[in-house]
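The other protein chains are all here in position, but one chain of the complex has been omitted.
Chain lettering (A and B) follows the sequence in which the chains are written, and residue indices restart at 1 in each chain.
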Amino acid sequence: MTFSFSVVLLGLDLAGVFFFAVSGSLLAARKQFDIIGSLLLASVVSLGGGVIRDIIISAGPPAAFTNPAYLAPPLLATVLVYFLFSSVQRFTSLLILFDAGGLALFCITGTLKAMDAGMNPVAAVLLGVTTAVGGGLLRDITANEVPQLFDPKDLYALPAFAGAVLTMILSVTGAFNAVTAGAVAAIVFAFRVTAWRRQWHVPLAVRGWHRLGLDTAEDGAKD
Amino acid sequence: MTFSFSVVLLGLDLAGVFFFAVSGSLLAARKQFDIIGSLLLASVVSLGGGVIRDIIISAGPPAAFTNPAYLAPPLLATVLVYFLFSSVQRFTSLLILFDAGGLALFCITGTLKAMDAGMNPVAAVLLGVTTAVGGGLLRDITANEVPQLFDPKDLYALPAFAGAVLTMILSVTGAFNAVTAGAVAAIVFAFRVTAWRRQWHVPLAVRGWHRLGLDTAEDGAKD
Partner (left out) sequence: MTFSFSVVLLGLDLAGVFFFAVSGSLLAARKQFDIIGSLLLASVVSLGGGVIRDIIISAGPPAAFTNPAYLAPPLLATVLVYFLFSSVQRFTSLLILFDAGGLALFCITGTLKAMDAGMNPVAAVLLGVTTAVGGGLLRDITANEVPQLFDPKDLYALPAFAGAVLTMILSVTGAFNAVTAGAVAAIVFAFRVTAWRRQWHVPLAVRGWHRLGLDTAEDGAKD
């Protein structure tokens, strides 16, 4: 990997960390955590996915711990949410938008880092998806919520999977560059947000149950 | 480890992965997750325990990421549950049976893999238990349920511990082979399922509280 490419990759990764960090601080605000809880949840969601990826790749201590630059985004997100948000109404939409931004960047950087570490293409795609959905999963588990990842009204893993596959193909064919990276990020972001707005969904886990409709399904899930 | 032995171990491990994957997809069905949630939960429960084990052993990237064969069982489980199950009634029994199958195989393969990586016998037993109960624990944490592991009406860790100790003794004494492995798996499976059917239980965490009876105990736990 060339130096300039590494810098671009670090920049994309830090931007993804920032987006996810804001989603963590927004959830902390909605759950009425204090400002330290906001910083902790921002750190868990923004750095957790990458830490899991780096541990699985087994290439030494995770970047989030060895490179202090990774601490800036959660701190910034905590401060921004503290000063700028005082209305509860728009929290959900904002959380989805920032979460989608993080997802779009992390499925790219996660896949690339895994390929760069010598993982095979299938493993790289899996690690890209793990990086992208891992932070949000840790956020919801830590805050004791049913993970958004499993919400049948919300496509979450599918856009990340699409982005990781596209990144892997571009990387293997040598067509990965700043323009194609931006295109992949835009596709994943648009896919995720449109799916959420239009309530696109895939079939439920058992054939035939989708006929019941999702409202009924959710009542059943509460039993 | 000889080549043929490695193949047997891989086969046992993949069978355990399949059993746990079915238990994950069944839980996803009961919680009305969609088919992607079913695949994700199947993957978490079936591969999670082994990933934790491989990370602790510190012998490079976990097999679940480097060997694509490990992706087949969760895919197969998701498809089977999607097409074959349309009644809620038998979910709990089926989930217990498949979970017990995974537990019986994973306490064996987890212990053997740890010994093969040079861990001492005590650590190998601990890793066998961790592998066997780790996936189910991740499944319940991810799906935001109180882990089955802590259900006082259900013996869960004890059969896994018995299986790991037996495997370690057989391995150290050189008596481990396909026949004894099958016997250990049968013992753990029968122990787990019989304990569940007959509601065998051990004393509660504080002496004297078992006199209250488990129903009362559970009411108390809800406070």
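Please note the rule applied: a contact is a pair of C-beta atoms (placed from the backbone, for glycine too) under 8 Å apart; a residue touches a chain by one contact, two chains touch by 3 or more.
Not measured: the values here are computed from a predicted model.
**Q** In the complete assembly, which of B:Asn120, B:Asn177 or B:Thr194 touches the absent chain?
**A** B:Asn120
**Q** Can you list, in ascending order, the chain B residues touching the missing chain?
**A** So the residues of chain B touching the unseen chain are 55-58, 119-120, 122-123, 126-127, 133, 137, 141, 144-147, 149-150, 152, 155, 157-158, 201-209, 217-218, 220-221.
**Q** In the complete complex, which positions of chain A touch the hidden chain?
**A** 25, 28-29, 31-38, 40-41, 51, 55, 58, 60-62, 65-66, 68, 71, 78, 81-83, 85-86, 141-144
As a working rule, only the chains that are shown with their structure count from here on.
**Q** Chain A to chain B: how many Å between their CA centres?
**A** 29
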